[in-house]
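Excluded from the complex is one protein chain; the other protein chains are retained at their positions.
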Amino acid sequence: MSFQILVYSITSALLLSLVAIGFNLIFNATKVFHLAHGAMYVSAVYAMYEFNRLFKQTLPDWISVALSIILSLLLLSVLIVVIEYLVYRPLYRKKVNSAISLISSLGVYMLVVNLLTFFFGNESISLNNNFKIVVSNDYFKLTEIELLQSIICIVLISVVILFSKTKFYTHIRAITDNYQVAEKFGVNVQRTRIIALIAGTVLVGIAGIMKGYEIAIEPNVGLTIVLTASVAVIIGGVNSLKGTILACFAIALIENYSVKFLSAQWKDLLTYTLLIGVLVFYKQGLISVKQRIETR
Amino acid sequence: MSKPILHIDNLSKSFGGLKLFNEVNIELQQGTINALFGSNGSGKTTFFNLIGGYEKPDAGKIHFNGLTIKYHNEFEIAKAGIGKMWQEPSVFPNHTVLQNLLVSDKTHPGENFLNYIFRGNSIKKKEFELKEKAQNILQDFKLGNKSGQLAGSLSLGEKKLLCISMLLMNDARLLLLDEPFSSVNPDTIERISSALSDLRSNGKTVFMIEHKIKFAEAISNTIFKIENCKIEKLN
Amino acid sequence: MSNEANILSIKNLTASYNGKPVLHELNLQLEKGEICCVIGEEGAGKSTLLKAITQQIKSNGKINYNETDLSKVPTINMVKQGIDFIAQGGNILNGFTVEEHICLSLSERNETEKRIVWKEIVETFPKMIALKKQVAGRLSGGERIILSFACVLATNADFLVLDEPTAGLAPETCKVIGDFLLRMKNEKGKTILLLEHNYDFAFEIADSVVTLKDGSLSEKYLCDVFRQPDFVYTKLYQTVNS
Partner (left out) sequence: MNWMHILFMCEIYVILSLSANLVSGYTGLLSFANAAFYGLGAYVTTLVMKNFGFNYFPSLLIAITFNVLISFIITFFSSRLKDLYFTLATLAFQVVVFSVLYNWEKVTGGSYGISEIPGVNILGYGLNGTKDYAILGGFFAAIVISFFYFFQRTPFVRLLECIRDRELGAVSLGKNISYYKFICNSVAAAFIAIAGSLFAVYNSYIDATSFTLNESILIVNMILIGGTGNLIGPVFGACFYVMLPELTRMIPIDSTQGASLQMIIYSLILILVVRFKPNGLFGKFKFQ
């Protein structure tokens, strides 16, 4: 039985690392604690559901699915660019302290989620999850969607790891450090922010859609997902993608094994206590470089 | 030979792999002005952070008139009498010069909350006393005319003067000044050095980091130099 | 000084910094290969002038460099335009190592140029090689300024704007920077605008001096006049820094 939990933890860890990498990119590029990331996760599922319902009658099955995925991700990218121009950029110009950017992001999260519940009601929605079991032996069972998820995640994560060697990622690191000095070194801050935001949102959109195929998604599950991802980012060290991915595996294992002992309703309590513990006792993860005392 | 106010015995500290100090032994006499010179990156600011308790030494002890400096909370060391002025003087920008001084006093009525409820009128008397003391200090530092002005709007030189007067109000016995004369125009340098000599005359000890050697030499009793991880006394 | 047209000309520049008007109707002309020093105490508007030239803040008035109007050039393409600058305290990315800083400045250059520049940096700033792997956040004030100069050497811009490069530096480091600037001017014919309030350093290397007081510039004095026999030197010295 415990081997099944191990397999399940790995698949959920892969999914979580998609969300966490997206969050890491956005947090580094824009210094905004992007809680609206969770709203993107949920609205990807709603967009996918609506587009699929639209195209299902006219187009053959797999074309409509492919088309809906592309359109949903496009819609999300447009949404995040609108958020950047209306909310994040003015705050960036006014050099606002990071608690204020956290509240605005929380405001955006609340706005998007409540718009969804206003129009689509509060029940959770799922994208037809009647998938047959592909791999089943006495150790563990793996349904088709979980296998598909893992493959896509592994592909995406390796793409991101390669990406972190490129010039573009050093630009993000430069902006994190000091965007005025980055500008002097010729880093186009506005463009890098937009690209990081879109890349992060696409990653979280894909994660949302894949999870939507597996289980029903509740409209306000997004906040817990993004805060769990932020725990991974903080533990893994704010400026290391590999650290974030490793932290995702650790969190997934801890959560899934502990749910086995205490009942599922305490899962939230565990995640948030983990977040508090990490914030308070794991100071090193927050300040990436030990700055000199006066700049404290 | 008045007893040493600050006694540092074989202090050593390395910073990110770079050896800054090993076995440094110096003593500062009460009521003197001392200057510390050293090339860049020789860890002068780190040295002051060690004395102020903001950084932990790797080895060695620092004694400040009998009290060994412990490293768990910085405010206790400041309370014991070591005042520190940062390179960027830390005045309270949104409060007037007078309020800055009132807040710096050790017996500021805000100290403990409960005596508001029980001894309300003693607060008013105390407040009046402090205003008195603050006005005198401002006169000495020739900042009297600016007492109503917001500290944030002062020039850098005046901020440094205000910071020193706040330390005086705080009855600090040893003043650690990080580059009091740097990027400040000549007449303010004149005002700062006369303020420092007044401090010396009423028994305070000043320990400053400075690059403008000719100004520092003019008023200091002893000069120290950092040379390959050792601090020697020059005169 | 060559009599070519002015490489940089600033006409009635007015600029304000976080709300307060700082610069009023500034006019300044620089010839190619000239080290001009703007002397003014802190708060006179030196940093604002740097930020106005490099378009980090909006300003009205005309700033032309090599006949191109700088207001059309965003800060990020300043290096392509041939302009490089060092803000007060040096431009440092705390999380980057010394080596990464120099690679960032060399990003526009091809392989051969990179090797040449590295060799040059090793000669002029040997200390940087010892600190190659050190994270910039842990460097001291002086080392940061030297690293910024190494980056300036790497970008090989023709026009440099330096804001108080010697603030808080020990005398021997100032000497290193002084020689470096003179070498830049003589060997590579670079134009340097030096914003300083440290007179002794400025007078040693500057060709011309201008004083900036409460946001307006005085006449431009040619330094050779100061280097005449003593009595002229001392008299003018007082008037300039009154």
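Letters are used for the chains, namely A, B and C, taken in the order the chains are written, and counting of residues starts over at 1 for each.
Just so it is clear, a contact is a pair of C-beta atoms (placed from the backbone, for glycine too) under 8 Å apart; a residue touches a chain by one contact, two chains touch by 3 or more.
Just so it is clear, the structure is predicted and the values come from calculations on it, not from any experiment.
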Chains shown that the absent chain touches, full complex: A, B
Candidate in contact with the missing chain, chosen from A:47, A:91 or A:203: A:91
Which of A:71, A:106, A:246 or A:259 contacts the chain that the document leaves out: A:106
Touch criterion as defined above, residue of A:59, A:75 or A:115 at the omitted chain: A:115
For chain A, residues in touch with the removed chain: 33, 87, 90-91, 94-104, 106-111, 114-115, 117-118, 121-122, 223, 227, 230, 265-266, 268-269, 272-273, 275-276, 279-280, 283, 286, 294, 296
Residue ranges of chain B at the interface with the undisplayed chain: 52, 73-76, 78-80, 83-86, 90-95, 99-100, 102-104, 106, 108-110, 113, 116, 123, 127, 166-167, 170
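Here is the rule we go by: only the chains that are shown with their structure count from here on.
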Central chain (by mean CA position): C
From chain B, the most remote chain by mean C-alpha position: A
Separation of mean Cα positions, chain C and chain A [Å, integer]: 44
Centre distance in Å when chain A and chain B are each reduced to the mean of their C-alpha atoms: 49
Distance between the centres, which are taken as Cα means, of chain C and chain B, whole angstrom: 34
Shared-contact residues (touching 2 or more other chains) in chain B: 16, 45, 87
Numbers and ranges of chain A residues touching at least 2 other chains: 290, 292
Chain B-facing residues of chain C, complex: 41-43, 134-135, 138-143, 164, 167-173, 197
Interface residues, chain B side, partner chain C - complex: 15-18, 37-43, 45, 87, 155-156, 179, 182-185, 211, 213
Contact set on chain C toward chain A in their complex: 54, 56, 75-80, 85, 87, 91-96, 100, 104-105, 107-108, 135, 137-138, 151
